[in-house]
Structure formats: C-alpha cells, structure tokens
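With one protein chain removed, the remaining protein chains of the complex are shown where they sit.
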Amino acid sequence: MRRSELDNWGERLTRRLAGRLSRRSMLSRLGALLVAAPAFPLLPVQRARAADAPAAGTDFSRNAQTHDDTACNYWRYCGIDGNLCSCCGGGVHSCPPGSQPSPTSWIGSCINPDDQRAYLIAYRDCCGPNECNKCSCLNTDHAMPIYRPQANNHVIWCFGTNSFEYHCSMAVLVGLAQ
Amino acid sequence: MTPGIGRAAGRGRALLPALALVLCGPAVCAAHGPGTGVSRLTPVQVAYLTSCGGCHGVEGVSAPQAVPTLRHLTGSFLCTRQGREFLVRLPDVALSSLSNRMLTKVMNWVVFDLGAPAAGGRAARPYTVAEVARLRSEPLTQTGLTPYRDRVVAGLQARCGAPAALSVYGAAYGPGATPGVQPTS
Partner (left out) sequence: MKKTAHPASRAAGAALSLLIGAGLGATAWASGQAPPAKSPPVLQSETAGVTPFAGLSAHQISYSALDGLEGGGVRVIDGDTARLVASVYSSQYANFEWSPDHRTLYVSETYWALGNRGKREDVLSIYGGPTLSNQGEIPLPGRLISDPKTHTFALSADGHYGYVYSFQPAPAVSVIDLPARKVLTSVEIPGCGLVFPFGPRGFASLCADGSLAVADANAQGQYKVRRTKRFFDVMNDPVMDESAADERSGLALFVTYDGWVHPVHLADTPRFGKPWSIEQAAGMSPATSQVGQITWRPGGQVPFAYEPSRHRLFVLMHEGAPWTFEEPGSEIWVLDVRTRALLHRWAVPQSAYLVAVTADAHPLLFALSQQWLWVMNAQSGTVQRATQIVTPGLVRVGGE
C-alpha cells in the first residue's frame, strides 16, 4: 500500500538504479538461463500472455536481487507498495513491535531470480503506529486497479486489526507455484 | 520463514494466535519441496490464492465482519439448493477469469477442503463443470447482495443447523456504521 513513497522518491530512484547496475550478477543469471532452459511455471494470471512472454522472468525479476531485504529490488518486493517492515524494526514477514499484522492483503507472484521460479507473496500490512516512513518502495508488478481489490495495493489492508493506521508492508511467502 | 511441517490436507486444527504469522496451514500446505521448507502449491491452490486469498485469507480467514470467513463454513452452503447456487453466482466467483474447469475445481476445494465440515454432516455431491458453467451465467450483480446472503444464511441455519458464525459477516463492523438498505428488487 502506497502512502508517502513520494517523500523518498530520490532514495527509491537510487535504489532502483543500484539494482539495475549490478550487471555482472544479471549477466551470469542470463547465462544460466540460456544453458538450463528451466520449466517456467505458468500461473493463471500469466497464462493468457504465454504466447508472447519470453521465458526469462519479468521486468522486475530481471533487475532483482536475493540478498538484501531492505532494498526495493529485493525479489519478493515485485508488488510491494509502501514502507518496508524490514527497515522499521520488523522483518520481511514480521511486524515491528507496536504494530499488528493484517490478515488481509493482496497476493501477488514474484520470480526468484536464483531459481527462476514463481512464488506467491502475501503483501500483508502492519497496522497501528503512524507511518514508518522508511525505505519507501513503489513496485506495481501485476497490480490491479482498486475496483479489482484482491490485487490492489492502495486499499488500506488493515481489516481485522485494532487500527486502520498504516505503518509498513511485509512480503510474506505463501508458497511455490508449481 | 518457518519450515513446512507435514500435515494432512483438510484436517482441522485450531487457528494459531494472531501474533504468529501462519505461512501455510493444512488447507494449503499439502506437499512440500524437497529440503527447501517451502510449501508447493497445486494449481487449484494457486488459483484460490491469487483470485480469492488476498481478501479471504490464505487459510480462508481474514477479518470476519468485513470479509466472509470461508474456513470451516463454506461446506454449509451445500445443504440447500439456494446456498449451493449462491456460492457460484457470487460476482467475484461467477465473473472471475478462471475457466469453467478450473473454477469447478477451486469451488470444490473451497467447500470440501477449506470449508469442511458440511452443515448437519450431510454428504453433498461435488459441483460439476456443467453446473458451474450454468450458474456463473447468472451472476448476482444486482444491488442488494448482502441482504440476499442474509436470507440464504437464514435458510441454512433453519433447515440444516448451519453455524451461527455465518452471520458474523455483514453485521455492523464498527460503531457509527449503519446497516445496508433493503434491495429494490
């Protein structure tokens, strides 16, 4: 869920550029792809575009990394919109003390560049305290408009907690899509 | 990330306390990748999660007053014809992008796996593809969906002893909220 990501627009831009500039790791991954030709798991949402999508990840996963979960291009964050709980005293699937996890979220799928497999990620919010305002990211890979709420990251997903005050967003791993 | 723990699909268990983030419960983690600790999701589960799981919860539970709880409850809808048809005629079900075949599998998973047990313990036959195709051609897109659900649920509770928990959804979810207005037709 996006709130004041515009505040950290400069920071976010820097993080994105940093992600794109890791050419060496990206090239090595591309090399592995050409050799291994992995089976690319197709999700329902991607099936319709199978005919025209090359089997080499998404625009986001091509620039993603798997070692730093405080950066916007961390592989799980392909659809995250808001502050990273990892920078707010919590973790990628843990709410900071003082906040509560929401049971609702939107569930997206991101490709792990290490194995080129698609995983379902639940972008659950932590609610209660005022907005954390750190590590603001705006990634909208396959995010839908608000009239299709099950895949939208602007609805305040704090249903079922004690408060509708948004604090930060997690990226909780649900499972591997086969 | 907690490692996956083997559990049989469909076996009921108590919900964990809210503070423990449940990554996969028995309804979803039917199988696990070798040595990775990450649950492998079947295509039916993936379809449920991407189409429904965001609002209804990975385990079929989210915010009960704001979003209908599916876990342990959807099985009850099979008890009356009206309830059975209602589930497929819901607009987010009927008008989803899933094919008739996949939607049928998802609905059977939602009522028999996620939604067990059925009300009154009666056996119910699974949805068929032909049935789902017919029902989704008549989606409930008119105003007054929430009061209609109330009537369906009242029927399930009266005739089949369906749980009172079915009535939690739609109740005033906060002070200051007023109930919806009656439908026009």
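Here the chain labels run A and B in written order, and each chain numbers its own residues starting at 1.
Here is the rule we go by: contacts are C-beta pairs under 8 Å (C-beta built on N, C-alpha and C of every residue); 3 or more make two chains touch, one makes a residue touch a chain.
Keep in mind the model is a prediction, meaning the values are calculated, not measured.
Contact with the chain that does not appear here is found for just one residue of B:A47, B:L70 or B:L90, B:L90. Summary of contacts with the chain left out: across B:P43, B:P117 or B:G144, the touching residue is B:G144. Looking at A:C72, A:V92 or A:L138, the residue that reaches the missing chain in the full complex is A:L138.
Looking at subunit B, the residues touching the absent chain are 65-67, 90-92, 95-97, 139-146, 169-170, 173-181, 183-185. Counting over the whole complex, subunit A has residues 1-4, 6-7, 9, 45, 48-49, 52-54, 56-60, 62, 128-131, 133, 138, 140-150, 154-156, 158-159, 162-165 touching the chain that is not drawn.
By definition in this document, only the chains that are shown with their structure count from here on.
On the side of subunit A, the complex with subunit B involves touching residues 43-45, 48, 93-94, 100-109, 119-120, 122, 124, 149-151, 159-160, 172-178.
On the subunit B side of its complex with subunit A, the touching residues are 1, 18-19, 21, 23-24, 28-29, 33, 36, 38-43, 45-47, 49-55, 57-58, 61-64, 66-67, 92, 97-98, 102.
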